[in-house]
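One chain of protein is taken out of this complex; the other chains stay put.
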Amino acid sequence: MRVGVLTGGGDCAGLNAVIRAVTKSLIHHGPAEVWGIEDGFEGLIEGRGRPLGWEAVSGIIATGGTILGTSNRGSPLASEQAMSRALEHARTWRLDAIVAIGGDGTMSIAHAMAAHGLAFVGVPKTIDNDIEGCERSFGFDTAVSIVTEALERVQTTGQSHGRVMIVETMGRYAGWIALEAGVAAAADVILLPEIEYDVEAVAEVCRQREGRQRYTVICVAEGARARGAGYTVERRVAGADDPIRLGGIAHVLREQLQPLLDSEVRSTVLGHVQRGGSPTPFDRVLATQYGHHAAQLVLQGAFGRMVTLQQGRIASIPIEDVAGRNRRVPADHPLLVCAREIGVCLGEGAGPG
Amino acid sequence: MRVGVLTGGGDCAGLNAVIRAVTKSLIHHGPAEVWGIEDGFEGLIEGRGRPLGWEAVSGIIATGGTILGTSNRGSPLASEQAMSRALEHARTWRLDAIVAIGGDGTMSIAHAMAAHGLAFVGVPKTIDNDIEGCERSFGFDTAVSIVTEALERVQTTGQSHGRVMIVETMGRYAGWIALEAGVAAAADVILLPEIEYDVEAVAEVCRQREGRQRYTVICVAEGARARGAGYTVERRVAGADDPIRLGGIAHVLREQLQPLLDSEVRSTVLGHVQRGGSPTPFDRVLATQYGHHAAQLVLQGAFGRMVTLQQGRIASIPIEDVAGRNRRVPADHPLLVCAREIGVCLGEGAGPG
Amino acid sequence: MRVGVLTGGGDCAGLNAVIRAVTKSLIHHGPAEVWGIEDGFEGLIEGRGRPLGWEAVSGIIATGGTILGTSNRGSPLASEQAMSRALEHARTWRLDAIVAIGGDGTMSIAHAMAAHGLAFVGVPKTIDNDIEGCERSFGFDTAVSIVTEALERVQTTGQSHGRVMIVETMGRYAGWIALEAGVAAAADVILLPEIEYDVEAVAEVCRQREGRQRYTVICVAEGARARGAGYTVERRVAGADDPIRLGGIAHVLREQLQPLLDSEVRSTVLGHVQRGGSPTPFDRVLATQYGHHAAQLVLQGAFGRMVTLQQGRIASIPIEDVAGRNRRVPADHPLLVCAREIGVCLGEGAGPG
Partner (left out) sequence: MRVGVLTGGGDCAGLNAVIRAVTKSLIHHGPAEVWGIEDGFEGLIEGRGRPLGWEAVSGIIATGGTILGTSNRGSPLASEQAMSRALEHARTWRLDAIVAIGGDGTMSIAHAMAAHGLAFVGVPKTIDNDIEGCERSFGFDTAVSIVTEALERVQTTGQSHGRVMIVETMGRYAGWIALEAGVAAAADVILLPEIEYDVEAVAEVCRQREGRQRYTVICVAEGARARGAGYTVERRVAGADDPIRLGGIAHVLREQLQPLLDSEVRSTVLGHVQRGGSPTPFDRVLATQYGHHAAQLVLQGAFGRMVTLQQGRIASIPIEDVAGRNRRVPADHPLLVCAREIGVCLGEGAGPG
């Protein structure tokens, strides 16, 4: 038996722990061989791969990134030719199945390729913790830890100078990182994509704190948006004709708040540092269990399924249930309610949302 | 309404986060007042307490230990006098209920005092993660992180010198810390109280690794024991008549292994460093949710219940279901099976256990 | 005897350790009293201060920021009125001397006020490590640690995706942070304000690495500049008439490099996270020694001097030697030479600079 492994989409702490657990579980079990496919589906299309043995995956549990490489480019769904080349390489390499570690996009490709007879088992990878049907994905705890530390660092600056400090985290569609890190770091305001925020409500919190605590820490997910009229910031590169839309909710929020406050407002965008580096022990254990369970599914022939965490336990669900859907923070999520009831401002205004 | 809060038993990262969330939730809700009882039940007996306001619990989410103090001494169950003094102080302070944060012992006292008409809500505290009915307790993730880091540190020494490195973790009755940290740090051998280990099986792993990897890392819970005849080490203090039994499975294991191996064997006992210090973000969030939920139970009048985590969700169970029972690692626990199947030695011998 | 303490300018890890050591040293010595002036010279002008006792400074060595607050606003040099108010408050408070902890600006003010008869001792504070006459300032080691960790995190992303990762650090005039963190994190390219970089030389390093290592990590100080023609990026806010100049060398460098490379180029600006948070043990020890030495200078009546580190030892120099000067990385600095000779690209082109 020969099993391929690939990692697709953006990198994330814990990928190597999954690769290691898949490989060791399959080798430990018996006659299985493991084949590492390089740079996700791009490598499958282009025929770049190598055997993965016990030694190759030893000592990688604590390292960030993925030893296999990953890519956002190269999808077998892009063209018939791409698909046929991908299928051909799977045949050439004599792969009985592929363990695909990736997000929504990866699962969609896996599901589509399965229709061409290639067996897949999926492992969810999303630093935003927003894959449907999966309570907690590896890499998330690491990202939360990094954001928490950053929030604590800027808090001391805010306190010393009497400033409003804004920190922008990842989370385009779902605010899990901002919510958990904001609670962990005792942020005063947490803004999520799921709740349109009221600028005046946020400003009011800052003003109240100006008197006594002097500072305010705001944790904002990149996908958060103010209620009401759209807000746009554009930039113009010298020589270019048209201005370019400027991203960055942290900067937008700063420009919204500054006119309403006496204190200085400062913003920081954490960016790529949230993805990389060594996974937390929690993420290593979770990723190891995901990898091990994926191997079990392969050995049982339970293809077309994605490993998941449900009700606190490792389980699996059909890949097709996942594709194209996002797990967002529901309005009645216990941690959201908890945050509100310990006095965190979630940007909610007095009036109807 | 006035609610007392106390922390009992050994300290643990996250206690302050619970105290903070209980206090803020109750104050946020309305007319409730919070009363901090000092040094656990000792303070209740001796009448040492103070009001806890919003300011008093601000800025403590990230600090280790407990601002209320804790004690292993002083139980209302010790004597009738102790009980009556404790009840009297609760009356003097006009406490409508007490949120008791503690382990097995604390829950037993709370249960017994409830029979005298004092209303209790419990919050489980166990760094060993071994309270019955609770999937994950705060402080555990922090302890696992500290142990994981220590295992990684000694691993580099083991590798450089070609040694067998033993690290002893907490876990007298349950091996959760050793199991999770051992998996997270890729320990080669993990020994738990739940599985009597076979010295020869452990030695065999070390010998096999002597050739290729040169080193072996062993993570052993303090409650682990070798199969077969009892092993005793005694020490004699100069001038004393009788030798004293020497604790320390790390040292015992070292003396068991050294004669069987060519490599040097070294041991380290982590001890108190596992308890203290700033909680991980995970533990802060969990402790905050526990504290918030305890406050909800108080507000709902749902007394005699302990907050818990079940099937990945915050819930509660009757305190009496907890007292006097330990949650140990079951033989078929998924992480145990996973560890074994990725090649970790669990000390299991070839023959019957 | 009564001694004032103030912290001026931007915050920096280690300020509290200095305040603590000044206070404890003076109190320990004898009859001295310590007076905390709030928010730097702003507090001196506005008459905001409080006594600092042993308890007030206990437990603060590990905390970031400054318990006294700081401000960039409010200088006694701004007007005669400001100066006379500041001097008046010093008299009202009966201050025999002030320990001023701050940067270049703070030292200039202290020097000017000394002419009006107010005794000063200075303690250098610069996260950029660029105060003249001082080999190493507290807060610098902490900043280097944070930047090093960030570089390591993005490195794993670069490696996984085959990207060029740019990280922008503090250092407007001097590149010490970028240099030390770049060396510590094994950055492939380090760009400093002291060496104008050649875009083509940097691109060439990236291209060479594209083949073999796949990724490149570039550590660039905010004050770095490309050789040759000025480079400008402007942005236009919707509705505004004139575009605004866009800062950020990281973004500039990204736009310079991207057209020259096959790999994607990504940039991150670390910003405020470099300042805050708990100081490293190194910085705590250094700050403690600075504070203790400042107290000694006060007790000896050695006013008009700033504590410093010279030839590896705590010493002092006249404040006037410091004001208005910057310590930049000299072209023959041993670490610069070392970096070059272990293969780090410093952006130097082939031709004349």
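For clarity, chains are labelled A, B and C in written order, and residue numbers in each chain start from 1.
Going forward, a contact is a pair of C-beta atoms (placed from the backbone, for glycine too) under 8 Å apart; a residue touches a chain by one contact, two chains touch by 3 or more.
What you see is a predicted model, and the numbers here were worked out from it, not measured in a lab.
Across the whole complex, the hidden chain's contacts among the shown chains comprise B, C. Among B:133, B:162, B:312 or B:334, only B:162 touches the chain that is left out of the view.
Taking the complete complex into account, residues 7, 10-11, 15, 39, 63-66, 69-72, 146, 149-150, 152-157, 159-162, 165, 214, 232-238, 243, 246, 255, 266, 268-273, 275-277 of chain B touch the chain not shown.
Hidden from this view is one chain, which touches chain C at 20-21, 24-25, 28-29, 54, 58-59, 61-62, 135, 141, 144-145, 148, 152, 180-181, 183-186, 213, 280-282, 284-285, 288-289, 292-293, 295, 309-314, 334-335, 338, 341-343.
The criterion applied here is as follows: only the chains that are shown with their structure count from here on.
Taken as a contact graph, the chains are arranged in an open line, each linked only to its neighbours along the path.
The central chain here, found by comparing per-chain C-alpha centres with the mean of all protein C-alpha atoms, is A. With centres set at the average Cα position, the gap from chain B to chain C is 42 Å. The set of chain A residues touching two or more other chains comprises 152.
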